[in-house]
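What you see is the complex with one protein chain gone and the rest in place.
Now for chain A:
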């Protein structure tokens, strides 16, 4: 396997890490509005992701940095082309970080309400917009001969892109609900599972449409197979939740999200951004990549340090493995 393919896979892995991990904390953020009945329950929800959400977000920063280093042309075209969607995501992530970190810093209900709004807004917007952006990358956007995106903002609002956004939005919500089911005790756990199942039916329907559409567009065996895997994992996750198997339910949604990313990247390969104007203007792993020397150095760094990162992040999940309930909330 050549290094450009290796880096294509590695970037897919970083996106899997990002969307599987931050996917559930976006879901928990949305549930602050939908699930919790009082301040204590909202704090329980927030504390389920408390120790880990920041580390989850770093997967995005590393995915961005790795794209910059390994495929500068991809990074430049994508980030300048998707200007307004990325601006929305940045604004959302900023207010979300502040909402999460500052919520407990003052006791007034008005302050907490404002922080809750920030958290919900900051979770909904990226959950939706990431799906729109990823779907458009696979679908193809107007890219000219100079590798510049010329589609404007409205070019991203097409049925396939919007469906992609709704898929990530609903699937993350279910994923977050099952995470809450896994991490809490008492009534909040039961309500979380029930809500996950209800939204799960809608999410399964949307995902089926999206997977089918993607597979028909691309029509390769591997996309059909991985797409089927997405649906099977998601449905098994719902079944496990229904059977009271919290851990397996979460594994099911996690695997479904991971396979969804695999499916999109498989449909994309060997392109990294498809030009809808002329296939010859598409960015590919070859014409968008860095030099072999840079890729080699980056490979050594990635091979040496990724397992270490995965190791200590796993350890932090282990340290905070206990379920929490309202009785753990001080004051």
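Keep in mind that, in the parts below, contacts are C-beta pairs under 8 Å (C-beta built on N, C-alpha and C of every residue); 3 or more make two chains touch, one makes a residue touch a chain; residues count from 1.
In the analysis below, contacts and distances are computed from a predicted model.
**Q** With one chain of the assembly withheld, which option in "Lipid-transfer protein", "Pyruvate synthase subunit beta", "Cytochrome ubiquinol oxidase subunit I" or "ABC transporter substrate-binding protein" matches that chain's UniProt protein name?
**A** Missing chain, UniProt protein name: "Cytochrome ubiquinol oxidase subunit I".
**Q** Of A:157, A:205 or A:305, which one is in contact with the hidden chain?
**A** Reading the full complex, the residue touching the unseen chain is A:305.
**Q** Residues of chain A in contact with the chain that isn't shown?
**A** Chain A touches the missing chain through residues 43, 46-47, 50-52, 54-55, 57-58, 60-62, 64-73, 75-81, 83-84, 86-87, 90-91, 93-95, 97-98, 100-106, 146-150, 290-291, 293-294, 297-298, 301-302, 305-306, 309, 312-313, 316, 319-320, 322, 324, 327-331.
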